[in-house]
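Handing you a structure now.
Heads up, one of the protein chains got dropped from this complex, but the rest are sitting where they should.
Up next is chain A:
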Amino acid sequence: MSDDEHHFESSESGASKTYPQQAGNIRKGGHIVIKGRPCKVVEVSTSKTGKHGHAKCHFVAIDIFNAKKLEDIVPSSHNCDVPHVNRVDYQLIDISEDGFVSLLTDSGGTKDDLKLPTDDALAAQMRSGFEEGKDVVVSVMSSMGEEQICAVKEVGGGK
């Protein structure tokens, strides 16, 4: 069997922000671009419009950054844009007065351009873990040019 059909390759540098994928293949829990926003799909239903027409997919999705609900209807054989969503873990090294955080990257540098998340519970968790001297690891989600802290995990290590 020939094996040059699907190699896993890095897409060209300056990678495009999205990738086309058949609508019928996008599942609940997957990602999709609706009205230029990266979203997570929370509901997919397939409907058959017209007696002998083609099936269409109805997506209900939630913007992964601002939690707004968006909807779209696409014929199931057409392509949709799927956003690249990256999540990277960093260790938290500081929380500054103005609400910006300082993060340690894998390569040993720091990343200082992110604010504390707007979600109170999450921010409180970060602060308390940080103040107790625990190792706090945060996940930063980035997609289509936006970035946000989306999860936090404490790894013991406290005094």
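By definition in this document, a contact is a pair of C-beta atoms (placed from the backbone, for glycine too) under 8 Å apart; a residue touches a chain by one contact, two chains touch by 3 or more; residues count from 1.
Throughout what follows, contacts and distances are computed from a predicted model.
Looking at the choices "Elongator complex protein 5", "Phosphatidylinositol glycan anchor biosynthesis class S", "glutathione transferase" or "Exportin-4", the name in the UniProt record of the chain not drawn here is "Exportin-4". Contact residues of chain A toward the unshown chain are 1-3, 5-11, 15, 18-19, 21-25, 27, 29-31, 40, 42, 46, 48, 51-55, 62, 66-67, 69, 75-78, 82-87, 117, 119, 121-122, 125, 139, 141, 148-155.
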